[in-house]
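Note that one protein chain of the assembly has been removed; the remaining protein chains are unaltered in position.
A, B and C are the chain letters, set down in written order, and residue numbers restart from 1 in every chain.
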Amino acid sequence: MDDVFVLGGEKFASRLIMGTGGAPSLEVLDQALAASGTELTTVAMRRLDPASQGSVLDVLRARDIRVLPNTAGCYTAGEAVLTARLAREALGTDWVKLEVIADERTLLPDPIETFDAAERLVADGFTVLPYIGDDPILARRLEQAGCAAVMPLGAPIGSGLGVRNPHNIELIVESAQVPVILDAGIGTASDAALAMELGCDAVLLATAVTRARRPELMAAAMRDAVGAGRRARLAGRIPRRRYAEASSPARDRSDPMGG
Amino acid sequence: MDDVFVLGGEKFASRLIMGTGGAPSLEVLDQALAASGTELTTVAMRRLDPASQGSVLDVLRARDIRVLPNTAGCYTAGEAVLTARLAREALGTDWVKLEVIADERTLLPDPIETFDAAERLVADGFTVLPYIGDDPILARRLEQAGCAAVMPLGAPIGSGLGVRNPHNIELIVESAQVPVILDAGIGTASDAALAMELGCDAVLLATAVTRARRPELMAAAMRDAVGAGRRARLAGRIPRRRYAEASSPARDRSDPMGG
Amino acid sequence: MDDVFVLGGEKFASRLIMGTGGAPSLEVLDQALAASGTELTTVAMRRLDPASQGSVLDVLRARDIRVLPNTAGCYTAGEAVLTARLAREALGTDWVKLEVIADERTLLPDPIETFDAAERLVADGFTVLPYIGDDPILARRLEQAGCAAVMPLGAPIGSGLGVRNPHNIELIVESAQVPVILDAGIGTASDAALAMELGCDAVLLATAVTRARRPELMAAAMRDAVGAGRRARLAGRIPRRRYAEASSPARDRSDPMGG
Partner (left out) sequence: MDDVFVLGGEKFASRLIMGTGGAPSLEVLDQALAASGTELTTVAMRRLDPASQGSVLDVLRARDIRVLPNTAGCYTAGEAVLTARLAREALGTDWVKLEVIADERTLLPDPIETFDAAERLVADGFTVLPYIGDDPILARRLEQAGCAAVMPLGAPIGSGLGVRNPHNIELIVESAQVPVILDAGIGTASDAALAMELGCDAVLLATAVTRARRPELMAAAMRDAVGAGRRARLAGRIPRRRYAEASSPARDRSDPMGG
């Protein structure tokens, strides 16, 4: 399929972006990443020592997976901007997944701090991918501010609740000129497929795979689910109907289409 | 994956059962069946002339896809039993997808007639696969009556409404000793994945593919979605949580797992 | 409001039918029944000694609430028919809420036994009110068999899950010529309002009130919710829209309707 995902000017065959948190070991993570087919994986800068050996960065380098640093653990625009700059210096990329979290309990993003940080990072030349709630207007404002994508949540990080408000995701997709990446809340394969069917360009997930009972198998499920959802979107689904429509309206026995 | 689907003593690698109704042409149907990877396809006996050339049966034979005759168009137990016997004679199989429909508008199955017909067909040596509503007790009674599987609907035929009552499907799965095949109502890929995640052994669909804007592409989506849902079921999804769980609870910078 | 509920030829001002199970004491039950405004309450024959003093029957007589005996605890058509006859003799009523349960764990009704018992009880002159799943076709068959109402569940007894499949309840309502009473599954006030908005003629509930933390207060909530749902149904709700519609499209300052 000639269906390439373009993000920040780069092309990707896979529409599944992985996070690295939650894996019981680097070996399990490595297997899961391989099974997922991902080409882009996000890593929390504040919990990483880029110079250390045996880190998640080694795993990604060995698999030739592009690293997307994120600002997880930052609570203010200032912290996030600083963290993004450290990431740029350490990893040699101006891409950043912008996360400004409001509290430990919900890990929900702070819209005001996120918007502030996004404006500053865009001005500083970053390719900014902000993690946000599912507010269609905030998504639009961030796009207008120069972000390279918007990353609305389906549900809180690690909740596994899926896409809580499909209507908002659809509103975001309808209006966006930049890629929409469903980030956070995915619990299982059908959640990922649904996100793609709603028109998202990609899905980002971590714990749904790394904390599944069998991470590698779930990674393969997610790979196929994202592909299935994307194909279903492109294939043009049947409309929803209140009543039945016979799959075989023709009634004469000689109908060559049978049943 | 060594995950074989056993139905009526036969083994199948694919868990996607196709119907043939609704396709705009035999050629489109043929392409869709190929893309779906199905190994078992149901055909309405009452709309079929087994002796004719260029029928759907030729397509199935050419693809080496097993034919499952159904009794679509029957409104009473008597009609369904008669139709099953004609199918056995014409097609040389004692498998039958038992459909006894109550009316044209909803195409919903009649539980009383279906149960009556199932008892008679089991007594007559058929491998009976009854299409039913999502009533967990009716499913159990049909299993006790000797049916080889139960085929609850997700929603009315052709409605594309997906799995309307996941709770009932879960109750059916928990209690069933025979395969549970989700039949009718599937609209898009995530519906099929969800059905498998709920524990169904297979999914049957027709119009979701044949009446999609691009049937072949939707068939491929369904193939992957069924596989993804099955893998997700086996992989053991994370629990749903009200609150967040950080994907990276470890906070020290030297954490080798990064983010 | 001149909106009378007619059931079995009798008129009721209240559309809330209560069950009596689950109350911590007769006194609490009495207060809850009073607060509910109910005029019809169902009592399980198999757990009742009609001759005893201080029973639930005394409470109902003192409040002038009509008794509707039910066959809870019956597992076969034969048991249910026998229990209905005992009730007729003991209580002097030919009304019976027909319950034929399949198992202890789900308390789900058995469609085959229920249909069998309903036919026998109708033939024996009873006013039969059968408790069933939410299968639209079974509801229709029971109406055709002469039942005076149909009582589909919203969800399993005591589950508090509300109306699991509103689509099925709507299909039942559209087709029924007899009253449709939503029975079982109600957890809170909005569930009861929704059932009425879907077009049900009445709601039956027990544990949602008797096992609430404050039964009397919940009974008052249910009374108002059933009334609110009924009025909303009659008032003709606005259509659902994907997009906004301003409540004040007029824009000139002199608009007398303000905002």
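We adopt the following convention: a contact is a pair of C-beta atoms (placed from the backbone, for glycine too) under 8 Å apart; a residue touches a chain by one contact, two chains touch by 3 or more.
For clarity, every value in this text was computed on a predicted model and none was experimentally measured.
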Residue in contact with the excluded chain [from A:Leu7, A:Leu48, A:Ala155 or A:Met196]: A:Ala155
Identified contact with the non-displayed chain, of A:Arg85, A:Arg140 or A:Arg214: A:Arg140
Residue of A:Pro109, A:Pro215 or A:Gly229 touching the missing chain in the full complex: A:Pro109
Omitted-chain contact residue, chosen from C:Ile65, C:Val96 or C:Met222: C:Met222
Touching residues (missing chain, whole complex) on subunit C: 19-23, 26, 29, 42-49, 52, 54-57, 70, 72-73, 104-108, 156-161, 187-191, 193-194, 197, 206-208, 210-215, 217-218, 220-225, 227-232, 234-248, 250-259
Positions on subunit A where the hidden chain makes contact: 102, 106, 108-112, 115, 133-138, 140-141, 155, 161, 164-165, 167-168, 171
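Here is the rule we go by: only the chains that are shown with their structure count from here on.
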Chain copies touching (subunit B, subunit C) - same or different residues, decided at half shared: same
Subunit A-subunit C separation of Cα centroids, rounded to whole Å: 45
Subunit B and subunit C, separation of their C-alpha mean positions in angstrom: 34
Of all residues in subunit A, the ones touching two or more other chains: 242
